[in-house]
Each structure stands twice: as structure tokens, then as C-alpha cells.
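Every protein chain but one is kept in place in this view of the complex.
Labels run A, B, C, D and E following the written order; every chain starts at residue 1.
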Amino acid sequence: MSVTDDKPAIKRPSGFWSYANPVKFLGFSERILPALWVLSAACLALGLVWGFFFTPDDFRQGSTVKIIYLHVPSALMAINAWFMMLVASLIWIVRRHHVSALAARAAAPVGVVMTLIALVTGAIWGQPMWGTWWAWDPRLTSFLILFLFYLGYIALWEAIEDPDTAADLTAVLCLVGTVFAVLSRYAVNFWNQGLHQGASLSLDKEENVADVFYFPLLVCIAGFVLLFFALVLYRTGTEIRLRRTRALLARQGRQ
Amino acid sequence: MPDLGKYADAVLSAYGASLVLLALLVLLTLRRGRRARAALEAVESREKKDG
Amino acid sequence: MTLVIRDLCVARGGLPVLMGLNFQVAPGRALVLRGPNGSGKTTLLRTLAGLQPPLSGEIGGAEDRIAYAAHSDGLKAMLSVAENLRFWASVFGQRDIGPALRSYALEDLHDRLAGTLSAGQKRRLGLARMLVTARPVWVLDEPTVSLDADAVLLFARAVRTHLEAGGSAIIATHIDLGLEAEVLDVTPFRATAETRAGASDEAFL
Amino acid sequence: MTLVIRDLCVARGGLPVLMGLNFQVAPGRALVLRGPNGSGKTTLLRTLAGLQPPLSGEIGGAEDRIAYAAHSDGLKAMLSVAENLRFWASVFGQRDIGPALRSYALEDLHDRLAGTLSAGQKRRLGLARMLVTARPVWVLDEPTVSLDADAVLLFARAVRTHLEAGGSAIIATHIDLGLEAEVLDVTPFRATAETRAGASDEAFL
Amino acid sequence: MTALLYRDLMLALRAGGGFGLGLAFFLIVTVLVPFGVGPQSELLARIAPGILWLGALLACLLSLDRLLALDWEDGTLDLLATSPLPLEAALSIKALAHWITTGLPLVVAAPLFGVLLNLPGPGYLWLVVSLALGTPALSVIGTFGAALTVGIKRGGLLMSLLVLPLYVPTLIFGAEVARRGAAGLETTTPLLMLAGITAGVIAVMPFASAAALRINLR
Partner (left out) sequence: MTALLYRDLMLALRAGGGFGLGLAFFLIVTVLVPFGVGPQSELLARIAPGILWLGALLACLLSLDRLLALDWEDGTLDLLATSPLPLEAALSIKALAHWITTGLPLVVAAPLFGVLLNLPGPGYLWLVVSLALGTPALSVIGTFGAALTVGIKRGGLLMSLLVLPLYVPTLIFGAEVARRGAAGLETTTPLLMLAGITAGVIAVMPFASAAALRINLR
């Protein structure tokens, strides 16, 4: 991408914040993306193959335990994607770096797909384990609500014509939404006691899954994290290019 | 192929659905990216031509 | 207090449209903005009114002193002429709507629902609103649209009275209002494609 | 085919506003309607366009021959300039929008969403719509609102071309368009309080 | 004709409305029901067919006010009424566009939402069939309601009030089909009635809508 960079530069920040400049960001992501793609594919393949082919069945759950390699990483990423959007929104509100707003926009669809995967694998898992596809368990319910927040966030981005207005409004929505998502989590907990297991990745030994399952799971989680970053970086680049196209067209129209 | 026992359906469909979703996400991302690149190049070349 | 605009640059749709604006409007003076369609008059007026932030530059003496009238009049179709005016009067802390009704010859329409007015009558009501704001700086965007010749005279008289009372006015218009006012043609200030002024799209150009 | 208006009486809000109108508009001719605000021009034009029934009297030669442009332009903010025009063209069974774009200098704005146009640019697009209707009688309600001087010239030229091609036009306006056209002032035809012409409120008077 | 259909679909796609949103609303209603009535799955299974039909109906209803009101406000309806297109045809097409953007996605997605409410096994097929047969009637009746209230500023709520009673027969037979289907009972009679209502409504309603609209434009 050729950007007219020879113009008298307005103050350009250096250090970490310099990557908030779209050009610099694109250069950076262009360099790092191939490695990310390869790494994430490798981790995913390794983790999933390991988990699927080379782990034993659980004595209670049978072979369904293999679903954990998809379910848990996607559930983790679904939450963390929202968290990343929250941070990016805050950066946009405070420092007004466009890349940050666009990164939030780029992350949302990835987050939805992660949420969907968690929901779908959970539902499929629920059928043999609890005898039902869906139960109004707090964990599942709050995931469904998270899904709705993602949908609303994306719909708001799509609906607003002016990109900066859209960035501002979605950022406000993200902040308010986070508060309400947390509130909903507690409300849902109060409303119904659940079937779902507790956090077994936590360090307290009692509940922890056996090591045979644990290591491939870690590899899968790493794969999902890397994939997430690859996708978000790539998509942010796409958003930047779209925005630049728009800006150029607008400028040409003005003449 | 490991023996999945009576839960083969569940496990396979979970893997299938997830992988399809992931693949869709990646493909759509790449397609959108390529289109954006092409559109930008078209506009930029017009920009150069016009001065 | 004089309204002082220094080095102002305004943007719309992410691109600068006008830049390098410098002018002053002293009490008792009116400024008429001219410029072809799409040159950025509306954008400038909205910035002055504080509805959008300027890209750069300064606007002095505008704080809480501006009454703004846009292309649309903010009238409620289901309220009567008097009710509409009275509402705006009390928002701006005023009470008496009589003078406003009189200067735009609206007394006869006093009880008519605003929705049943003709285009020009609506506009007259919208302009009468300025008189109940008690604010010194009027910012008017094409105020005489749809007005007939008599109503334009009424408008000119209202502006003149306002100026005599020490107010000032900035008016964007395409037609001649018959006011003795300075004229500012915005055409020379139009931003060119090369302008870099910190507009939001600029990071991408 | 000449548009013939005989003894027309039009009403709004349940009361007659204009009555005893008699006029003709032959192909190649334009008629400019004048009259103070609220005199009933819009009401008359809407009646001619067939949007409301006349109280009494006859309108001859209007059936399916009229293209109407009102105060608002019927533009979709989320469609581009070209898409808006193309839609109206195909509603009226036309295809080519090129000439319409060209006569109102809209080529550059071709791909812009209509919602992002300035007031005058929107109006130009609204007027360009008349050119894709291929209808012989234009009925225009204050067409030059918000237009700058250049655009008014574009409009006058478009009307002249239309007239030369055998079309006709009826235009309500408060300003001078620079067209050689007959002028009809509607003031003498205003209905008085005593008028009884079959309006819906009359049964109660 | 196709130009109008194309434009309406285009606008639905672009204007932050259209396709996804009716669906999203449907989803949200189905999600909120358990919060309201409690999470017991056998209870949910019992009310599932009815709630799903109600949700679909409300989703239709909510998107009705963009059917004509937007075109009214910006003057498009005035211009359409003076165009060569007969108003009846224009309104039928608008109803069709509404169905494509709202009803059709609902039909397709309903089974998924059935899962959320523990809809019993045989219910899925009948739910889809009844929705596919019934939603076109909802769109056409809704167009009539929109035409009646188009002159009234933000008549959304008033329109709901007028339209909902008109929806009652469709809802009764539609939900009956879904409910009987879910319970494994015979569904022929209500299904026939539903089909009859839809056919009748499609044939006759556009004339009523056009008449109402003409009066409103006057």
C-alpha cells in the first residue's frame, strides 16, 4: 500500500503508540502475520490431533471428553475477545487512535464465532451428558446473553454510516454492555442453579482435570489464542484498507 | 481412528461443526481482505492517474 | 462581546470542508455567508453553534450566546403555534411570546396546530422562535426558504431590530435579504484535496 | 395535449382555499404560480397531481401525464445518487439516467449516498428525478429552494429544454426563475369565509 | 415492479435494518421468556409452540413500521402514487419484500429457537410448516395496518393495536398446528384453515391497503 508519507508530518507518536498509525500498523501486521498463521495452524493441528487421537476416554464421560479441546478454548476466547474489545474501545475513547477502534470492530465477528462454537459444542455435549441440548444453566445462559451483546455491537457498527460516529457509539455500547453483561451474570446465577461444571482449569487441585487431558488442552488453547490474534490483525488491516478506500473516494468526490 | 464408542455422533458432530465454523470464519475473513485490497488498489491507481 | 473566529477549520464526513477562516462579528453587526451548494456553509454554522467540534482553530465568545436555526424548524405538528413558541421560550427561560408572534404576523394563526401550516407559515414560526431565546448571536441557515416577499421583509425587519438592540447575526443564504451586512463568500476557504488538518479520515490518506 | 383547468375549487383541512380557477397550459408553455404564504399553491398542485380530489370543477388532460415534485424529494439516504435515480427511472419505465445526471451536474456525486449530500445537492437530485419520468407535464412546488445561482440556471435550462421538447410545466415559486412564462397570481382566487363549495366542514357551517 | 422489490430489499440490507434484525428480535423474545416464567424445562416445552408463534408475530409487527412510514416521510409515497405503478401492486410488492426480509428468516431459524425452549421432537416440522404458511398472511395484514396509520407520526404503537386483533385468526390456527404437531396429534383441519386465511388475505388485502393509503395521501 502506497501512502503519501512525504507530507509535512503532524506530530507522530513513537514507541508503542506509533503502531496506532495505520501505515505503521499495516507494515507491522504484514510482517508478523505469516508467522502467526503458521503458528496457530500448527498449534491447532497438534492440539486437536493429540486430543482426538491420542487421549484416553474419561471413565464417566466416555469419548465425549474429547469435545473439551474445542469447547473450553472457544469459550475462553469468546470472553477474552469481548475483553479485548473493551480495552480497544477505551483506548479509542481516551486516545482516539483509529486503529484501536477498527481493531475492536475486527474482533467482534471473531468473538461471535467463538461464542457460537462454545454454544454449539456445549449443546452437542449436553445431549449425552445431561440428556438435553439446552438447559437454562447460568453458564450457558450468560453465554447466550454474551452472544446477544456481540450481535447488537456488530449491528450497531453496520448500521451507522459515518465511521467515527460508529466508533464512538459502539465504544459507548461496549462499556455499558460490559457492565450489564456482568450484572446479568449475577442475575442469572441467582435465578437458576446450574448443571455446568466449575472452572476446572483453576489451580485448586480438587477439581482439576487429569494431566492426560490437560496438556493437549493447553496446546489447543494456545492455538485458539494465536488464531484469534492472526484473525484480528488481518481483519484490522482489512478495515484500515476499507477506510482508506472510503477516504480516498470521498476526497475524489469532493474535488 | 480411535474408537469413540456410543458417543461417536456427538464427538464427530462437535468437531465437524466447530471446524466448519472456524473454516468459514477464516475463509470469509480472507475473502473480505482480498476484496478490500483490490478495491483500494483500484482507487489508488485512479488517484495516481488523476495526479 | 464580539464573536471572534480564528483560523477555523471545519469538517464533515471525515474530511475538512472549509479552512483558514478568520472573521469577527461585533455586536450590532450581521454577517451574510455565501457560497455555492455544498461549499460548507451548513457545516460552518453547525460548528459555530457548538453541535460539532471544529477540527482546529478557535471560536471565541460563542459560549451560551448562540441561538441556532437549522434547515428544519423543530416544530411539533401536534402542538399549536402558541404552544410551540411557549415551549421554546421557557426552555430559554423567557415568558412573553407576544412580540415574537407579532413580528412575524402569526397572531391569527395563534391557535392553529403547527402541522396544518403551509410551508412559509411554518418557516415564519421557526424564525419567531429566535425572538424568544433572548440570545445575542443568531445563527441562521437559509432562513428565507419558502418565504414570500412580505415575509422576507418581516424577517429583515426582525433582524434589524435585533441588531439595533446590540445583537448580532450570521446568516447563510443564496438570495438577497435587503440587509446592510458584510458578506463573506466561503468559496476561497474551501479545503483542497491536499489539505491536512487532522480530520478523522486523514490518518488514512 | 393541453392541460385544461375549469372552474376548479380546492380544499385543505376541510375548508376551501382556492376557488374559481380557470386556466390552460399548452404544450411548450410554462405557468408560474405566485401568491403569498398560505394562499394555497401547494394545495392546488397536489390536486393537479391527483393526490387529492378537487372540491368541484374539472381537470382535463392530466391523467397519467403529470410528474410531481413536492417540498420533499423522496430520496433514500442509504442509496447512492445513481441508485436513487435509477429506481425512479425504472418505476416510470425508463432506463437511461445519464442525461438527468448531466443536466444537474451530478456526475461527480454519482456514487455518494444521498444522505450525505448538502441541502442544495439533494434538491438538485430531486429535480433530476423529473427528467427520468418522461412525463410531459411537470408540476413543481418551490423547486429552487436551497439552490445557489448556478443551480437555478441549470434548473431554468432544464425547464426550457423540456418545454422545447413539447412538455409543459406548472411551477409554484416565490423567487424569479428567469423563465419566460405566464404568471398566475392565486391571490384573487382565495376562498373567503362565506364561500360554500362543498368542502367537508361545510355541512356544519 | 422488480425495481421496487429490489430497492426495498437493498434498503433492508443497507439501512441497518432488514434481514438480521427481525431474527434477532425473535431470538431475544425466546431468550427472555425463560427469564420471565422460570427455567423449568417441562414448563418451557409445554408453552414452546405458542411462544415461538408469538415471538414470530411480534418480530413481524415490530418491523412493520418501517414498511411505509419511511417512504411517507421522505415523500416517496406521494411520488409513487403519481407514478404508473398501480398502488395495489406497489403494496403487494412491499408486503413481499417485508416477508422476504422478516418472515422467511423466521421460518428458517425457528427450529433453532425451538431447541432453546425444549420443543418436543415432532414439533419442529410442524412449527416450520405452520410458520411458512402463516407468516405471509402476517406481512400482508401488516401492510394494511401500516397503510392505515401511515399519516400518523410515529404510529407504531397504534398500528400494533390495530394489527394485533387482525392477527388473531392466523395466530390461533398457526399455533394450533404447531401445538398439535408437537403433541403428535392430527393437524389437517387447522392447517387447512391457516392456508385458507393466507390465500384469502393475499388475494383481497392489497385492495384494502391501497384504499387506505389513498385516503391517507389525500
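We take it that a residue touches a chain if its C-beta (ideal position, glycine included) is under 8 Å from a C-beta of that chain, and two chains touch if they have at least 3 such contacts.
The shown structure was predicted, so the numbers you read here are calculated from the model rather than taken from an experiment.
The missing chain, though absent from the display, is touched by one residue of C:8, C:32, C:67 or C:127; that residue is C:67.
Checked against the hidden chain, the listed residues A:54, A:83 or A:180 yield one contact partner: A:180.
Only one of E:5, E:125, E:152 or E:193 touches the chain withheld from this view, namely E:152.
Between the chain not shown and the residues C:26, C:78, C:149 or C:183, the one that touches is C:78.
Although one chain is hidden here, its contacts on chain C can still be listed: residues 49-53, 64, 66-68, 70-79, 83, 86-88, 90-93, 129, 133. Where chain A meets the missing chain, the touching residues are 145, 148-149, 151-152, 155-156, 159-160, 165, 168-169, 172-173, 175-177, 180-181, 183-184, 186-188, 190-191.
Seen across the whole complex, the unshown chain contacts chain E at 15-17, 21-22, 24-25, 28-29, 32-33, 35-38, 43, 46-47, 49-51, 53-54, 57-58, 62-63, 65-66, 69-70, 73, 152-158, 160-161, 164-165, 167-168, 171-172, 175, 179.
As a convention for this text, only the chains that are shown with their structure count from here on.
Measuring from the average of all protein CA coordinates, the nearest chain centre is that of E.
Comparing the chain pairs A-C and A-D, the larger number of C-beta pairs in contact belongs to A-C.
The centroid of the Cα atoms in chain D and the matching centroid in chain E are 37 Å apart. Per-chain CA centroids place chain B at a distance of 34 Å from chain E. Chain B and chain C have CA centres that are 51 Å apart. Annotation for chain C: residues touching 2 or more other chains are 13.
The set of chain A residues touching two or more other chains comprises 244, 248-249, 252, 255.
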